[in-house]
Each structure stands twice: as structure tokens, then as C-alpha cells.
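To keep things clear, I will list the structure first and then write my remarks on it.
Of the protein chains in this complex, all but one are displayed in their positions.
Right after this comes subunit A.
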């Protein structure tokens, strides 16, 4: 072997080691590094748990105690109740039965008023507990069933059982509404009430189209504070509220109406036709400026009718005049409007003093529906004590808690399931640590809410359901999910290929030589002269 040969072999080896190191840096280190660093960042998520959610399977357990004068009545009522509610999978009754003590029986029979009887029951049994309800026998009833504001219903005897069951079904427990709260499509009640949320912004606007023609004596701020404030204070377990009042002057609305004569002090009225009413909402919305708050707004408006179109009288969809103490309407998920009609005398004196109790009573009635307290239909032979104050009935609050708990748990589950599905479908969604944390928190809260619902711990269940709902929603709506919006997969290669291909070409081409050399084969055929 000549000296030159050995030198060329050594050269060869150097060259090959150089090219091997290029290969090492670019392919062995560079390629995986590039792959790793350009990966869409996604925190590991509990996909199995999320996919295992069954949104249609939730139910709430609730306590009901049957208190009767004798063993037989209690057993019969309990048995009938159990049978009736077995068909609903959304609510499970935990029925207890008990005999009323002699003392209590006598006092219940002795007191004349139902309200007093209620107090007697409340003295013995704890009616302040959420999710506990008492069905009490009281022989002195005029009707079959009597329901008041407390978590107590009176019934007369065993014959009243069908009425009692009907009252429990359509007033107290409302299994159909509960079913609607967890189902995919919105039922009638869900189409009216606002969707679940952390808080609401309640705005009372007093609309005074012609302030130059008449004075209005109404302290809107105080009315909001006293009436609406007292009402929403009762709902603090469900939502937070911010309250606001404002005056909107010179906001005119053309009802496109003609005078209709009638026999009254005014001698006339102006019809506010049904089809014009939605347009009034649009007109109000222009000025109400409710988007100053980042919470969903509940709009309440008192429209003071100018004297030249007073009194305004509402007509329903069939063009019949609405005969009611107050001219008012509401729009689902929006709010309510009351038309304030000054009397003829007030117009002459140019000073209108609205009936605050009536107007605020109307607003409260509308607010109840908008926040999810359903209308109570009349039941034959059952008496529902009408409301006399702004405070909702205690069992209505329980019912609302149940509705919102179910709604929020199922909504959170749906959001998470959708998100998991989307992550599979769309590749460039980023899940950063924060989003991952809120998804995990939502999953944990769903589990605990579910457990608490089955145990019947209503207040705690609602708290966890709300947390789950908010966490899931914020995870889905997190702006950082779109971090790679301008960097989709197909465009990734458009950027990398011109950048790396010129470098990669010689490296890849040298691979062949490198492999041959490693196998110990000569690279160049010996030239024979």
C-alpha cells in the first residue's frame, strides 16, 4: 500500500465522518427536535372521563316527609307518591312517613288559619332545610290541598291523594321542567328563562317621551333598591346581581294607533297592537345601553305614555283587548315592559304619580319568569296561597336550584364533550396549562356535583355545578385556543420546505455514500490503467 493510498483513505474517512456528523445533527437531533418544538401544545386531558359522561342520566334526590294523623293514611299516601314518582328518572323521592303527635294534631285542628298551622308545623319540624318538604294532614281544610310559601303542603285525607300528587308534580317538583333542563333541545320553560350564568345586570329604565309636557314623580333608584333588591337578595345562592336605574327622556315610539272611544273617564283608549310591541323593544334597546356591563342584561322598562296617546291599552295576538290591572308584557330572555298610563286628571295637572306597588309587582312577576320560576297553573281542589310580597316561595327556590343544577351540570358535560370532539377533528387547537387546569377542575366539579345531587345536598350540588359550568365554558371560550390560527398545518410546510430543503438535499444525497462506506465497500472503483 502506497503512502498516497493510505492518505486518501484517511481523507475519505475524515470526509465520511464529517458527513456523518451532518447527518447526526440534522436528522438524528434536528428532525425530532423540529417535530417536538412545532407540535401543537396540548396538555393531557382526561378524555376517557369526558367521553364517559352521560348527560341524560342525572337525577336529584330529594326528601319528602309524610305526616299524617294515623299510620294507615301515612302509608297510603307514601305508597301512592312512591308509585307516581317512579316513572321519572330525573327526580328520586326519598319518602319518610311519620305520625303526628297528639299535641300537634290537636293544635292543627284547633287553629283556624292555615298560616298559623304552618307556624305550628315549623315549630316542630325544621322547614328551613333546602330540598326537604313536608306533606301534613290537616282535617280542617276547605280544599283538598293547601300550599303556602313554606316547604309544607297540607292535605285533608286519603281521598285528597290525587290532588296532592298533582300539586307536587306541577308545582313543587316539576319533573317535566327538570327533564327539559337536562335535555338537548330547549323546552318551553328554557325558551323563556335566561340561560344559566354567574350574574345578571338588572336595569330599570323609566322612559319618558315628553318630559316637557308632564312631570313624573317616581323614585326609580329607590324602587330598584327596595323592590328588586329585596327580590334578588333571595336569589344570592344562584346568581350575583348588579342593579341600575336610569331615565330615558325624549325616546318616542310610534304605536301607529287610532283613538277608540269607550265609556270611561278618558272616554277613549289607544290600542297598542300586539305586532307593534316587539318594535318597542328594539326602540328601547337603542338607548338602553345595557352593554356597559359585561353581564347579560335583564331589561325592565316603564314606558310613560304621553298624554296625547293615553291611555294605551294592549291588544293580544287575536286582537282582543287585554283586560288587566296593568298593561305590561315581557319578552323571553330580554326583559319586561310596563306601560304607565296617567289618568286624565294627572294629565291636566301635568304631574304623573305611578302606582309603585303595582308596577314593581309586575316587574317582579316578570323577573321571576325570566329567572326560571315557572308559572303555577291552577289545580282543581288545590289552593295555592297567592304571593303577597316580593320574596319567592321557599319551595320555588328549591325548584329553581334543582333546575339550575341539572342545567349547569349537563351544559358543562356537553361543552367538555364537544371540546374533546373538536380536538380530534381540528388539529391546530392549542390547549395550554390554564385551559387544561380549568378542564380538569370542571371534570372534578362535575363528579362532585353528581355525587351531591344523588345524596340530595342541593345547595352544595348547585355550587359545584355552577363551578363546573363556568370552568367548562371558560375553557371552551378561552382566547388562547386560537393561538395557532395563523399557523395551520398545511401552511407549516410552505414555510419549512424552502427553509430546510436546500440544506437537506446534500445531506440526504451523502447518505448513500455514507452507508456504502460503513459497509466497507470501496466508494470508487479502482481505476486500472
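Just so we're on the same page, a contact is a pair of C-beta atoms (placed from the backbone, for glycine too) under 8 Å apart; a residue touches a chain by one contact, two chains touch by 3 or more; residues count from 1.
As a convention for this text, contacts and distances are computed from a predicted model.
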"Rab5-interacting protein", "GPI-anchor transamidase", "Mannose-1-phosphate guanyltransferase" or "General transcription factor IIH subunit" - which is the UniProt name of the missing chain: "GPI-anchor transamidase"
Residue among A:248, A:281 or A:444 touching the omitted chain: A:281
Options A:19, A:366, A:408 or A:467, residue touching the unrepresented chain: A:366
Sole contact to the chain not displayed, among A:80, A:326 or A:381: A:326
Chain not shown: contacting residue from A:217, A:233 or A:434: A:233
Residues from subunit A at the interface with the omitted partner, ascending: 185-186, 191-192, 195, 225-227, 229-230, 233, 274, 277-279, 281-282, 285-286, 290-291, 293-294, 296, 314, 316, 322, 324-326, 328-334, 336, 356-358, 360-362, 364-366, 369, 375, 386-391, 414-415, 418-419, 421-422, 425-426, 476-479, 481-482, 485-486, 488
